[in-house]
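To start, I am sharing the structure in question, which I have written as structure tokens.
The complex appears here minus one protein chain, its other protein chains still in place.
The first chain written gets the first letter, and so on, giving A and B; residue counts start at 1 in each chain.
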Amino acid sequence: MEKIFERPHSLSDFVLSYCPGCTHGVINRLVAEVVDEMGLEGSTIGVCPVGCSVTAYNFFEFDMQEAAHGRAPAVATGIKRVHPDKLVFTYQGDGDLAAIGTAETIHSAARAENISIIFVNNTIYGMTGGQMAPTSLIDQVTQTTPFGRKVENQGYPIHVSEMVSTLKGACYVERVSVDSVPNIRKTKAAIRKAFECQMAGKGFSLVEVLSSCPTNWGMSPVEALERIRTEMMPEFPLGVYKDCTETGGVR
Amino acid sequence: MAKVLMKGNEALAEAAMRCGCRFFFGYPITPQTELAAYMAKKMQKNGGTFLQAESEVAAINMVYGAAGAGARVMTSSSSPGISLKQEGISYIAGADLPCLVVNIVRGGPGLGGIQPAQSDYFQATKGGGHGDYHLLVFAPSSVQELADMTSRAFDKADEYRMPAMIMGDGMLGQMMEPVEFKDPIDPATLPEKPWATTGTGMKRKKNIINSLYLTPEELENLCIEREKRYDKIRATEALYEEIQTEDADVIIAAYGTIARVAMSAVEAARAKGIKAGLIRPITLWPFPEKVFAKRAETAKCFLSVEMSMGQMVEDVRLSVNGKKPVYFYGRTGGMVPEQDAIVAEIEKCLKNSQSGMNN
Partner (left out) sequence: MAKVTINKERCKGCGLCTSVCPRKIIVTDTEALNDKGYRPAKITEPDKCIGCAFCATICPDCVITIEK
């Protein structure tokens, strides 16, 4: 018998700090699997945000930097300029990227910065206990929208993939989901494509991953995956929003 | 290398590149514009990176990343921009990263003005960001010293693994003076940084650049260790210049460009038979406490002259520790103290100190 599924080498043998059933853990593993398959563990430098994955520097075996809230793309820019040959990615949540870090996201894309962003969208601030995020849905009840998010008070959810794909410096932008096994596999393929886009020097790549937050959604882990399908996907359609990888990239 | 005539802002940029700095992340703001413009022209030729970020906040975080990746890196800005960078500087100190931050100070608070000032002294020396941390703060008063302090700042930042700041002002940045540079250093010859995130190469365990410590004991231990480093710096790295202080009754404390005006006031006072002297701190942190304490034995009083409403005066008072009165005279908002006004203040202080008036 041969092992056909095991913990990827670049994922640390460490108890992940995520809540039971939180799909951050799946996405962390996918990143590690892709790094392993591309043989890049020795030349990867990851940047983790402030949010549920703030201690992701404990979850990977490659070099890591922990960035201030929202600033991971800027930190990654600094790293990439020093080590242009290394794989440099950020791993960020929707508060980190689409709220406080919006400028850093847009400008690293506009600069065609040769980094990859793994953007985990679960429509809520998880680490701080369930506040509204820029991607929270209309009528979504959170700790800071106890009566549901209302357009007249909190406006509309932000669509990062669509927004970033309008920037010429963005080479590859796809929105995927980890709500099911087939979609998890597609997410892995998207992460792989983003990392390959970067290593081929073709420019900025971003993978937006629809993910769950059972604890703060007040659901069981299985029900939470159902919410991704029934409520999040209509608002955040999956798909490739930009792909210049075949035509030589954008740099 | 022969002397060249150069603007302060540009001399600083040239000195930085010569000591192996290959990464500059900045954002436009008066009055440090020439520094960034010079870097934009020259960095590329040196095989380095000049990047104008989308904000000072992004710029300081690019510095964090590049410093964590092991490079000599700097940013420059002016007062309002330096305020935006405070969180990033606290993170850089909290992750024990070396870098250089240049503040060409302008009048404040708020959008303030663009004329020279020294009203960021507290921010620079007492920590403008959160938590127990310090920056090495150098305050040159000539273009030559600006160049010399730049390479010293990089060396000391690397040695003590902490951020360093050069505090200048619009005058220093815009004035042209002859300057001689050291020979350029190839960054590859700089000491290795085993802690940096350069990729494990599968040959070492991972390196982590981080300032988050959720267990309080761990965070406290780090702060205690850092404080030991700071104590060593306080004991060994304070730089200052003393002029005619041995027999001085009134000793002026002044730094940066204002120390030059104060020096001419000292000479003018001496010409009028008043025994005046000057202590010029070159490092603002660590503050040169010992020389003030020593001179407090002999001087009758001290006069801190600053382009602010009085900030360094507090450190002078702390150093003199009540032995003698410490007075203050300053202009702010971009106004510059003038020689005659300082001489008048010297006379007033002398009179007050003899009649036991403390202020």
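Note that contacts are C-beta pairs under 8 Å (C-beta built on N, C-alpha and C of every residue); 3 or more make two chains touch, one makes a residue touch a chain.
Only a predicted model underlies this, so the values are computations on that prediction, with no experimental measurement involved.
**Student:** Among the chains included here, which ones are touched by the excluded chain in the whole complex?
**Tutor:** A
**Student:** Determine which one of A:22, A:75 or A:109 touches the chain that has been left out.
**Tutor:** Spelled out, the listed residue whose C-beta touches the missing chain is A:22.
**Student:** Spell out, residue by residue, where the missing chain touches chain A.
**Tutor:** Listed in rising order, the touching residues are 1-7, 11, 15-16, 18-26, 29, 180-181, 184-185, 214, 220-222, 225.
Here is the rule we go by: only the chains that are shown with their structure count from here on.
**Student:** Can you check how far apart chain A and chain B are, centre to centre, with Cα atoms defining each centre and the answer in Å?
**Tutor:** A distance of 39 Å separates the two centres.
**Student:** Quick one: in the complex, what on chain A touches chain B?
**Tutor:** My answer: residues 41-45, 47, 54-55, 57, 60-68, 71, 74-79, 81-83, 86, 103-104, 106-107.
**Student:** Which part of chain B faces chain A closely enough to touch in the complex?
**Tutor:** 23, 25, 49, 51, 53-55, 57-59, 61-71, 73, 87-88, 91, 95, 197-203, 206-212, 214
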